[in-house]
Structure formats: C-alpha cells, structure tokens
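Have a look at the structure that comes next, please.
Every protein chain but one is kept in place in this view of the complex.
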Amino acid sequence: MLSFENDYVAGAHPQVLQRLVESNLELLSGYGSDYYCDSAREKIKAACACPDGDVYFLVGGTQTNAVIISAMLHDYEGVIAADTGHISIHEAGAIEYTGHKVLTLSHEQGKIVPKHLEKYLQDFYQDDNREHMVYPAMVYISQPTEYGTLYTKEELTQIARICRQYELQLFLDGARLGYGLMSRQTDVTLADIAKLCDVFYIGGTKVGALCGEAVIFTRNNTPKHFLTIIKQRGALLAKGRLLGVQFDALFTDGLYFELSRHAIEMAEQLKALLKEKGYTFYLESPTNQQFIILENDKLSMLSKQVTFSFWEKLDDTHTVVRLVTSWSTTKEDILQLKHIL
Amino acid sequence: MLSFENDYVAGAHPQVLQRLVESNLELLSGYGSDYYCDSAREKIKAACACPDGDVYFLVGGTQTNAVIISAMLHDYEGVIAADTGHISIHEAGAIEYTGHKVLTLSHEQGKIVPKHLEKYLQDFYQDDNREHMVYPAMVYISQPTEYGTLYTKEELTQIARICRQYELQLFLDGARLGYGLMSRQTDVTLADIAKLCDVFYIGGTKVGALCGEAVIFTRNNTPKHFLTIIKQRGALLAKGRLLGVQFDALFTDGLYFELSRHAIEMAEQLKALLKEKGYTFYLESPTNQQFIILENDKLSMLSKQVTFSFWEKLDDTHTVVRLVTSWSTTKEDILQLKHIL
Amino acid sequence: MLSFENDYVAGAHPQVLQRLVESNLELLSGYGSDYYCDSAREKIKAACACPDGDVYFLVGGTQTNAVIISAMLHDYEGVIAADTGHISIHEAGAIEYTGHKVLTLSHEQGKIVPKHLEKYLQDFYQDDNREHMVYPAMVYISQPTEYGTLYTKEELTQIARICRQYELQLFLDGARLGYGLMSRQTDVTLADIAKLCDVFYIGGTKVGALCGEAVIFTRNNTPKHFLTIIKQRGALLAKGRLLGVQFDALFTDGLYFELSRHAIEMAEQLKALLKEKGYTFYLESPTNQQFIILENDKLSMLSKQVTFSFWEKLDDTHTVVRLVTSWSTTKEDILQLKHIL
Partner (left out) sequence: MLSFENDYVAGAHPQVLQRLVESNLELLSGYGSDYYCDSAREKIKAACACPDGDVYFLVGGTQTNAVIISAMLHDYEGVIAADTGHISIHEAGAIEYTGHKVLTLSHEQGKIVPKHLEKYLQDFYQDDNREHMVYPAMVYISQPTEYGTLYTKEELTQIARICRQYELQLFLDGARLGYGLMSRQTDVTLADIAKLCDVFYIGGTKVGALCGEAVIFTRNNTPKHFLTIIKQRGALLAKGRLLGVQFDALFTDGLYFELSRHAIEMAEQLKALLKEKGYTFYLESPTNQQFIILENDKLSMLSKQVTFSFWEKLDDTHTVVRLVTSWSTTKEDILQLKHIL
C-alpha cells in the first residue's frame, strides 16, 4: 500500500547503511568513545558553526527529551511547552516520570507565542504563592512543530531573549530539524539555532538514520557527569558506533541537508497535488507534514489505498488527517497518489 | 491586625487541645496503632455511614494528595483535575515528583464539568495514539473547591457514574470538607461522599486541628501495604497519637460539624456585610472563602488594617482578593471589619 | 505495662505542651514564617554556636532524611551509610524512592569506620568504570547510632576531613542527638557537630516534642528554593507554629539538654541494674538504648510484664532485645523493673 503515514517507514538512507556495512568489522571502543563518534561530532559542530559545542548521541526522541530535560532541571523546576508539544501529550508522561511538570501554554498553530510566554513569566514572578508552585526553568519548542509549522528567526530571537531575561534555558526538539531547515519558507539556519538555544538536537530517526538523535549543548553547559546520567536513564548504547557511523555519514558532503531537501520537494508536490484536487488544508505547513480535512466517507475510501495518520475528529462528519513525506518518498509515490485522490 | 487571611491562622480548637493535654503522659504505641487512633477511626466510619471503610491519618494536604494518588495509580497512569485544582498549581509539583502527570480540564468556577470529563475520556479511548499517552485512571476533585464552590449531589453522582464507566477512581480532597458539609447551600452529606467516592479525606488542619487529615478508603480498596507506602513517603508519624487524639476529639459529640457550622455562620455574616457595603463579588461562594474585586487604591488602604489573600490581578486597576473565615473567627472580628470596610 | 520499648511512647514534655496551650489562640502566619519559628531558629543557632546557620523545621525523621538527601544530591549521586544505618534498612526505601542509591559500608558497632570510608573513595576514584557507577556525594551518619553508640570527636573529625578531601557532604542524623550530647562518655559538643557537618538535625520527636526535627545547614549551603522542595515532598506544615513553638520551648533555658540528661541518668541506672542482675550486654552503649542478650525462655517471661523491642535472633536459643529510656522514664519505672528482672 502507498504510504504517507510517517517519516520513519523506511530503514536508513542507503549511503548511511553503506557506512555501517563498511565499518562493521572494525574493532571499536564502546559508549560513544570511538572515532566515528568523534568525527561525527566535529562535522556537526562545523555544520552548526558552534565550535565550542558539546555533542552527544542518543537513540530516540522521547528518550532524548526526557534525558535532557531531567538532566538540566533541578527537582523543583518544570519545563514550559505548547499544549500541543510532543512532551505534553505523546510521550506517555516520560517527563513526569522523571519527576518534572510540563507547564503548558496554549499554542498557535503548534507554536508558543512569545507574548504569552512573557506574560506567564511575569505573572509567575508577581505571584505571592510562587514558592508553592513549580519554577519554570526551561522552554521546550519543536522545530518543525508537531503541526509542521516553523518558528521564524524573529520569533526564536524573542523567545531566546525572554529566556535570558528570566534565566530559563531554551531547548529545541529537532526530531525533524532537517525538514525545517530545508523548508522554502524559513529564514532560520542551523547556526541561528545553535546561537539562540542552550541545547537542541538534530533528529536522525526521521531523517535518514535507523535511529539516533544528536544533542548539542551550545555553550559549555553540558550537565556534569552527563555520560553517567545517560547510563542511569538506560540510554547509553554499548555500541555507540551505531550512532556515530550514521551521523558521520549524514554530515558528510551535506547528505543530511540533501535528504531533507528531497522530502521538502516531495511535500511541495504533494501540496500542489492536494490543492489541485480541491482538498481543504487544516493549516498551512511549510514542511513535510501536511494536514487536510476529509469528509468521513472520503476518508474511508482513501484508507483502502493509501496510509496516513488520523489526527483529530473535526466534527461529526469531518476528520483531520496527516500526510507525511520523507527522504524515502519518491516521485512515483506522488504520481500514484494523484490517481487515487 | 484583624485577620481574614486563611483558615489555619490559629492553633487547635480548645477542646481538641484539651484532649492532647489530658492524654499527654499516657504511654502509647506508635505509628497509628494506639487506641485513640482506633477510636477516631470508628467514629469517623460511623459519621460517614461507611462501616467497611478503612481510615488512615496523615499530616497535611499536599502530603495526603501525593501519597494517595501515587499509591493508587500505576506508573503509566495519570490523574484528571480541574486546571484550578490544588494539585495542578499550588503543590509545587508534588504529584509529578511521584512520577505522575496531572491531566487538566478547564474549570467552571473551580469545578470539573461532568460533560467535559466524559468528552475527555471518549476522545482518549478513540485516539489511535493512546498507547503513547498517559492513561487517565483517577479523577481528583476538591469539595469545597479552591474557589469555595461546591459540587451538587447530582454533579458528584454524574462524575462518579463516569468514573465507574471508564474504570477511574474518584478521589475527593476534603481539606475544607467541614465547611462544605455545613454550607447552607449544599445537598451533599458525608455519607453521600463515602458512597460516591473511592477515597476521600476529611481535613483537620483547616478545621480545628493543629495538623492532620483523615483518609477514608471506602470500599475495601486500601492499597496493599499502605502503611509501608506512607513510611516510604516520609509521611508516617512516630507519635500517631497526635493525629488520633485530635480526630477523636473532633468526632466526639459532633465537634467537627459544630466548628464548621460556626465558620459558615461567620462567612454568611461576612457576605452580608460585604454586600451591604457595596463590594463586588468575583463569584458566588457558599462556603468560608469569599472572593471580592477591589480597586487597587482600596486594596492598599484595607491592607493596612486587615489581612487577606491576594488572588489575582483582574486588570490594571482591579484585583481579586480572598477573605476567609474559620472555626476561630469571632463575631467581634466581623464587627471590627465592619468599621474598616 | 511497664514500657522500655522506645523513646516516643509519651506525648510532649509538659513544658513544651504548656507553650502550645499558651500560644494556641494567637493568629500566626503559616509555613514556618511565624515568630515562634524565628525565635526557635535563633536559639538553636546560638546553642550550636553557628550564627550563620540556616534552620528549617520538618515533621519526622524519615521525612527529614529523604528531603535533605534528595535536595542536596544531583541525580547521579548517592549517599554512603553504614549497612545498619536507618536509611539503609528501616525507612522502607524512602531514599531510593527519591531516585538515589544508598551506598553501604560494613559497620562496626553501628558506626562507619573512617579507614573503610577512605578506602571506598580511593577505590571508586581508581575504578575505570566509575562513569557507570553511582557517584558518592554525601556521608550519612547517625549520632547516637542505631546501636546507641557514639562517634568520638576524633572519628567525626577524620570523617569530615575525608569528606572535604573527596568533596562529599557530611550529614548527621540527630534523631536522638540530645541523648548523645548528654552521654557521660562523649567528647562531642553541639558546636563540634555544627563545625564538622554540612548539615545535621536535632531530633524533637524522640526528645520531648510531639513531633519535629530541626535541620541546620551550617555553611550557607541551604539548597536553593528549599521551601519549595519541602512543599514538593509533602513535608511543609501549614501550621508551622506547631514545630516553632515546641522547639522554642525546648531551647529555652536548656530544656532540651535537661530532658536528655535525665534520660541518660535513667539509662545509667538501667545499665547498673542489668549488670547487677547478671544480664549479658550485646554491646556497650553509652546512651539511652541498651541491648541485652536474653535466653528465649527469659524473653517470654519478661515480655509479660515489660515492653521492649525485639532486635535480632542471635541463635536458636538466644535473642537480642533493646530497652530504651527517654525524658519520660521515671525512677519508679527503674524500681519497678528491678522487681521484674
């Protein structure tokens, strides 16, 4: 069946897999201390224009969110997120499991609004009861968001400024970062993100790797004994090479960006096709996730020939669904979809 | 200074203290195994018309909420509460510290709306992604609420029905329960609560005791090894007698209800006085907490002669404040306030 | 029945209770901000010769241990304790519940041996795998220990030196501190403890109070937002006065020391009596807990007339039991025991 269900349906990009095959029988030290990891770290820091950054590799997104947030917060602190944020809803309470509250702000198209953030913090610091409340100490944003939308450079700059003012850390979830960076409608670069955020990660799982997320602490702010923390959370891979080799391949000759650009190209063709066919968009997304509104009858019919994600019930007769492209989507997939829609 | 600040400004009701004095030199076994605790348990079960109930004494409200919720939920489960619920905001993340998410619903005058609860649960069980979400397993309500309002018997019955249908436990925070039971505008009795809830507590701290909350598990549903759980949370008092003696006194000859009725009588006089003086109420509260809207100038002036709680900024020139009566409020206090307002 | 079971069988010392009665109807602010708390803090700091100390009041021992240890350790750190330490065995896993490992050393008569501690730390820092291990960051000792024994000033000094060298914090559990300070065989003063430890507490529950432990951070090292941490753990008493008034009474005119001295006097009489009657001591304890070895027949017989604690089975025919004196033990109790033994 034709699949637009998500961006992790295929294995690894062939060039990434090829590097795993080539390096397979080399004997390497464990836990991320091998030279593929080192090489990948250097290439990532160069790509981020962040020579003083500190790079760690973790396995998946929820794990990365939980490890970073719990490692950077004190017990009495919480993390601010949009109410649609992945950590707010779809991580089975992974953040709370580490003892920390997710403090939610109403989203606008999946994004935190700088003004709302500022008001929240002003109110908190004016509240006489704040000693009985969770101290906000970090802002979590995702780029692209769970709705495929993007923060502009201006929005990121404002959020970063507010974070500095109130001494919060800014953490950017980049599980789909490539698809944001290669969007035709973004003015945000990897260097901008490294400059504005305290910590962020570059997603591998959804952009060409079998697994893996590259975490960058941007300002000599790696939590003390972070390797031990990773181990304690069950997140330390014995064969760290699995992550190092893949990220080394992804950041050689711009492969990561090339893959991402391809997915965006496919998404643009998908959008054009959907528009042409008269579908209604739920919102305007400039990245690889597209949300449309379907009549339930139409939904049933399409479901027989193409897979996509149920997003939410809009009303009794309409449903929001999500179609996703990725590095593995082909022109043939789009063509085939054209005949189905 | 005249105080309407909260319901824990004074020590214990003299009759309660008297019992502590009289029993002081008796040598008693520890950890809640003494006969004052046993006697208090029997009297409370009788008052609740809940002969099969199981009663435990804990020290304070936040502790009680955290111990009960964490003891009754599995790791992957969360508790539903109004977004104004005490556990949602003013307990410094105590529930999350035990690893559980507080799932919030928008409140109406501090209350959960049965229809909203039902929709939340319907949506959850229709969501294909629910395995990646926190399972709702308990509903937390407070009676009276943080806004002084009360659930009607009909509302409680509906909430209880929804809980049964979706296999959630119903937990009622009764930190101020006496003031709810003695309200002139309630149709809810202690027996109703024991019948409708899986677990609830009768607050002592705010109703005449130095400290202490009496937890009632209503249907042979006490968590296994609950005493050990209490110990593990640092909530087991060596001299359990301190709680047993106080609750035994409070539930002898209806003292608990008498104290509560007095506070309600004082609250009614306070309301009448505030109305007479033309103050604007923020909402209609039938219990011992009254919320009024003050111009900021007026607020400054009053603050010099009487203490009350800042609640929230309404706009640039108005503020919501809370005035509270308790068992220790006197007619003279009201009279004195009359001269100040 | 005659009781030598533990040091929390009676209520509060009459002078302590008297102060609760006298202050009962004063209207006071909550959460430890009242002037009784302030007064008690000043008196305690004076008694400790620790003018820059910071004093907090908590309710019970397990709670205090869990709050302090979890507040002062990073996630990846653990606390070293004797394998007989209260936190190692008899707190139902309260420390682990906060996420931290208790790293145990073999005890000698309930005490950590400085040399063993030093070796443990040397080994840890020489271990290539230490990044996969829990970092030792605190030493927990109790004075008196769970066996009634006492660290000498020399031992405490050595342990403190080792802690400084390896950057560990030294935490002293003083649940029975008075009985240690007033022992006839100690050279350790309250000022010594304040000077050598980073944090310690003065037990109230077992020395004349209804409840309460006074925590002293000795070197401007109170954890940031400690009040919020206390609240988050469910350990913040609304009517903080209950603790403030009691400690204010205990530290007025040396009452705390006087009560403790009395218990020691009773313990010395108990020891003399036991020796006179030919009982075998399990170990030599200079404080209020005395451990003797009983033949099982004798144990059965005595149990009918006097209560004491089972400690451990020594062999098939002998048992170790504990007899405890306290501020509430009377000369008559000793006399009565004489006729029974």
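First chain written, first letter: the chains are A, B and C, and each begins at residue 1.
Definition applied: contacts are C-beta pairs under 8 Å (C-beta built on N, C-alpha and C of every residue); 3 or more make two chains touch, one makes a residue touch a chain.
Worth saying up front: this structure is predicted, and the values here are computed from it rather than measured.
One chain is not displayed; in the complete assembly it touches the shown chains A, B, C. Residue-wise, the contact with the chain that is not shown comes from C:132, picked out of C:115, C:132, C:164 or C:277.
The chain omitted from view is touched by exactly one of A:116, A:219, A:233 or A:313, namely A:233. Considering C:11, C:32, C:60 or C:78, the position touching the chain not shown turns out to be C:78 (whole complex). Taking the complete complex into account, B:70 is the one of B:70, B:205 or B:326 that touches the chain left out.
Contact between chain C and the absent chain runs through residues 75-76, 78, 89-93, 96-102, 123, 126, 128-129, 131-134, 309-310, 313.
Residues of chain A in contact with the chain left out of this view: 3, 5-6, 8-12, 14, 17, 20-21, 23-30, 59-67, 91-94, 97, 205-206, 210-211, 228-229, 231-239, 241-242, 328.
Annotation for chain B: contacts to the undisplayed chain at residues 70-71, 74-76, 99, 131-133, 135, 224-225, 227-229, 231-232.
In this section, only the chains that are shown with their structure count from here on.
Chain nearest the geometric middle of the protein is B, using mean C-alpha positions. Computed centre separation for the pair chain A/chain C is 50 angstrom, with centres defined by C-alpha atoms.
Centroid to centroid, with C-alpha atoms defining each point, chain B and chain C lie 34 Å apart. Taking each chain's centre as the mean of its C-alpha atoms, chain A lies 41 Å from chain B. Within chain B, contacts with two or more other chains are made by residues 91-93, 97.
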